[in-house]
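Provided herewith is a single structure, encoded as structure tokens, for subsequent inquiry.
Of the protein chains in this complex, one is absent; all others appear in place.
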Amino acid sequence: MNQIVDVFKIPCGGPADLRAAKALLQSGALRAQDIVAVMGKTEGNGCVNDFTRELASRAWCDLLAPLLGTTPEAVHARVALVMSGGTEGVLSPHFTVFARRASTTDAPRTDKRLAIGIAFTREFKPEELGRRAQVNATAEAVTQAMRDAGIDDAGDVHFVQIKCPLLTAQKIDEALQRGAPPVTHDTYESMGASRGASALGVAVALGEIDTAQVQDEDIRSDWSLYSSVASTSAGIELDHNVIIVMGMSAQADSDYLIAHGVMRDAIDVAGVRRCLREDFGIDPDTQSEALRQRVVNVLAKAEAAPDGKVRGARHTMLNDSDINSTRHARAAVGAALASVLGDTALYVSGGAEHQGPAGGGPFALILRA
Amino acid sequence: MNQIVDVFKIPCGGPADLRAAKALLQSGALRAQDIVAVMGKTEGNGCVNDFTRELASRAWCDLLAPLLGTTPEAVHARVALVMSGGTEGVLSPHFTVFARRASTTDAPRTDKRLAIGIAFTREFKPEELGRRAQVNATAEAVTQAMRDAGIDDAGDVHFVQIKCPLLTAQKIDEALQRGAPPVTHDTYESMGASRGASALGVAVALGEIDTAQVQDEDIRSDWSLYSSVASTSAGIELDHNVIIVMGMSAQADSDYLIAHGVMRDAIDVAGVRRCLREDFGIDPDTQSEALRQRVVNVLAKAEAAPDGKVRGARHTMLNDSDINSTRHARAAVGAALASVLGDTALYVSGGAEHQGPAGGGPFALILRA
Amino acid sequence: MNQIVDVFKIPCGGPADLRAAKALLQSGALRAQDIVAVMGKTEGNGCVNDFTRELASRAWCDLLAPLLGTTPEAVHARVALVMSGGTEGVLSPHFTVFARRASTTDAPRTDKRLAIGIAFTREFKPEELGRRAQVNATAEAVTQAMRDAGIDDAGDVHFVQIKCPLLTAQKIDEALQRGAPPVTHDTYESMGASRGASALGVAVALGEIDTAQVQDEDIRSDWSLYSSVASTSAGIELDHNVIIVMGMSAQADSDYLIAHGVMRDAIDVAGVRRCLREDFGIDPDTQSEALRQRVVNVLAKAEAAPDGKVRGARHTMLNDSDINSTRHARAAVGAALASVLGDTALYVSGGAEHQGPAGGGPFALILRA
Partner (left out) sequence: MNQIVDVFKIPCGGPADLRAAKALLQSGALRAQDIVAVMGKTEGNGCVNDFTRELASRAWCDLLAPLLGTTPEAVHARVALVMSGGTEGVLSPHFTVFARRASTTDAPRTDKRLAIGIAFTREFKPEELGRRAQVNATAEAVTQAMRDAGIDDAGDVHFVQIKCPLLTAQKIDEALQRGAPPVTHDTYESMGASRGASALGVAVALGEIDTAQVQDEDIRSDWSLYSSVASTSAGIELDHNVIIVMGMSAQADSDYLIAHGVMRDAIDVAGVRRCLREDFGIDPDTQSEALRQRVVNVLAKAEAAPDGKVRGARHTMLNDSDINSTRHARAAVGAALASVLGDTALYVSGGAEHQGPAGGGPFALILRA
């Protein structure tokens, strides 16, 4: 049977506020057993000590466990919960829920529609993070998730969201005592290493780069290696990678579409404007009502340009010891996208190492068909 | 004689890096005795303990004093030095220098051009900040600065930039000991109070509101009272208000134009796009080269919407105890404007109390004629 | 019957890490139904957007609910969960669990031992926080908690811990729309207002000051009004005050003692050293083993001196717009106390408005008898 994907964007009053989700479930519009993924933006710092991600995940597990007849812990194995911290600037905390159910037919369509698949890697040792071990395990899992989504052609993949682990002071210490030095001793830096290796895993799986091209020392160093559809997000609350593949499939009867593009830098909204016009026929300047009714969300990555410049002018994000650069970058990219879409509940996630070109990042637009 | 205003935008590698300014002065393109105002964006936090403003002011005084044959301290009385801290997100530190010289004629033009004037208030006592005393003294000084600019009609004023004092713990304590309680005991909050009262002074001077309308308790409370052209910025380094009035005058032969508008909220760039198209004939989507060659700078204010919402969706700027809301707001508005103008060296200043509608703020575009 | 209070200090690897608590419960050393209060230090910012408090509370409710045969929500009505955010500097996250059970006798002792009692106020409206309404309701609840503790004499009360609400942007907006202006529009500042009013409620209940002495305008202004045993802590996760009274009672057969004193300023550890020597016979310089074995915890309050000085020298905590002053103060007081006690898992809570003298705060030592 074909799949049907439904997408719900839900506001919240705090990381654990699931009143709107509860209402949806009670109304019957959303069925717990159909939920395959939840992508949340929570109001933490998005860095090492961001516990809003854990709080939100916990609230979702507590909500879904009785409905699925399982324990809160077991929910993690059924639903890809990806909580991305950081709603700097105008960004508004919210959850995007992806539900998948069987269609009434298995006839391939002439047009393609939104399809989704998920997969998980094994747990990583601290010293594997940010290195080839993580790249390769991720690549395998992406291939698995494509199969789960019913997508054969890498060209039909428009977004691969990954949640990956980070190093804490404890993990670093434990590894060092075993004589297995991790890739960095800095917890904040480890987030970038894990995100970068995971993104390269996507690039390998989709044939954007060859696995032989990636050596340990290229990770976070050779920015010419990247994926145009990877979005990776590190969190303290897990030890393995969670993968969500989204794309278009003739075996999907969803009422939703997805398209993607690349921002060359943090203020490059030309691609988004073009995507709206060319892929979906919406003029963002004059058709604000169409924007409001059709656009569900944009999924995008943000980072401070590693060369210290945007359009040739110096930025200060990497020299700011009071605010981490990922927070600056989310605030900037979030506002730039919001100024086009007229909506601030956007999924903008920080740290785009090997996700799109240096200083830029991939974006995907999900719209009603 | 008519006046001619020249505008120079100068990048810097740090708050005290004036190499580019020195080169301009040495080349003869800029003469020290013509400089009437410098508006800087420096890379501090823009809040109470932002010493980058003082450092930049000091560097400018040290640079100009020998050229003007005076002491560094005396430069402050000749040049309006307005340093606004905070280059969050993509914003790039820079200085905008306004130089004014006599034209060769005093014949009024048929078209109007950029004109500028400055003035200073007396020093304020701590307990006057954020209250009517500051409003009224500011209104008087604005009128004086209009006269200095050769602008009679309030409708020709497009931007009034003010630098105003704030309360430090020391000032608060001193006032309390004299039995003169200041408007707040919180240093960060005092910045908003001082900015708000100064902006209402502009509104009074320009006839946007009537002086009788403003009571002490309206300041930072009745957001229906505001100026559409005021931009006020608080700093630890002064005890009086510095006023810069910019507008259009038939008695000005400058090669520059200025126009203004209002952002209704932090992502409202429609007005800027319209202003570019209608006032200056530039399509920001297709004429990036014209943008680059003609736009000198945008001067804009940013603030977190006090009702906690942008376009109906919750924002978290006012509940964030790690990053002050002015920093969030500058990052957002800066990126939204940069995404239109293709330039990140923009003058976006935080805290728009009584400057434009609540959550929004005024903007002014300066272009080559 | 007399009461027996047991006190357990439990380390944690994160706000929701209750492995050590689980082990204690499984061992039988601690029974769920005996727990009356949990005082936690969690690793958030201790300010408005500190969700580690909610996460820890949630984890405790989830742990205790099945053991108490009730729902997680209902645990709040049985156990006083006071989570204080902020473990700056050397402070180590941990939970202190207070369990109370009936003794085998009701004969009054000749010496007094640790006793505990709890109570709750009604929910407060936003506009009641930081005002007399909160003072009076708190005073009533303190009296109730003393009764619950079996303490008649105010002189036997050594510590009153209170958890109180704060104002969020949403609450402020809601109140304003009802025409009921809250005491402040600043969320961070509302924490101090709520803490201050709650502390004055303790002072009123214990006869330290007279209720007629406290007017709305004295709160956070007349620092001569204070309680020497109040410790109040504001959090986003509740709308009422939770009160825990600790003291000494002849009707208690506990193996624990409590004593209190006052720090005059943030570095005043002389009182703690004296209390150890005089009340408990321990020389902190030479008897580190006795310290380690007998001291369970110190409960203390920290604040930045509102006059901007410590021992006559300027401090910068109140002018720092990057780190809130409560975070600075906890780091300082925590380290000063840790340097005496040789232990960093201490309950040091920030914001000592009307709790001890200005710039200082009360402390209580809990020791094994």
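Each chain carries a letter (A, B and C) given by its place in the written order, and its residues are counted from 1.
One rule holds in what follows: a residue touches a chain if its C-beta (ideal position, glycine included) is under 8 Å from a C-beta of that chain, and two chains touch if they have at least 3 such contacts.
Since this is a predicted model, take the numbers as computed values, not measurements.
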Selected from A:Asp62, A:Asp173 or A:Glu208 as touching the chain missing from the view: A:Asp173
Residue of A:Pro11, A:Gly271, A:Pro306 or A:Gly342 in touch with the missing chain, whole complex considered: A:Pro306
Residues of chain A in contact with the chain not shown: 45, 47-50, 168-170, 173, 185-189, 220, 306-308, 314, 316, 318-322, 324
Residue numbers in chain B that touch the chain omitted from display: 13-16, 43-44, 49, 51-52, 54-55, 58-59, 62, 170, 236, 322
Contacts of chain C with the absent chain, listed as residue ranges: 11, 13, 43, 45, 87-94, 266-270, 273, 285, 310-311, 313-317, 319-320, 322-323, 327-329, 331-336, 338-340, 342-345
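What we mean here is this: only the chains that are shown with their structure count from here on.
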Most centrally placed chain - per-chain CA mean versus overall CA mean: A
Interchain centroid distance [CA atoms averaged], chain A/chain B, Å: 39
Chain B and chain C, separation of their C-alpha mean positions in angstrom: 45
Where chain C touches two or more other chains at once, by residue number: 49, 170, 322
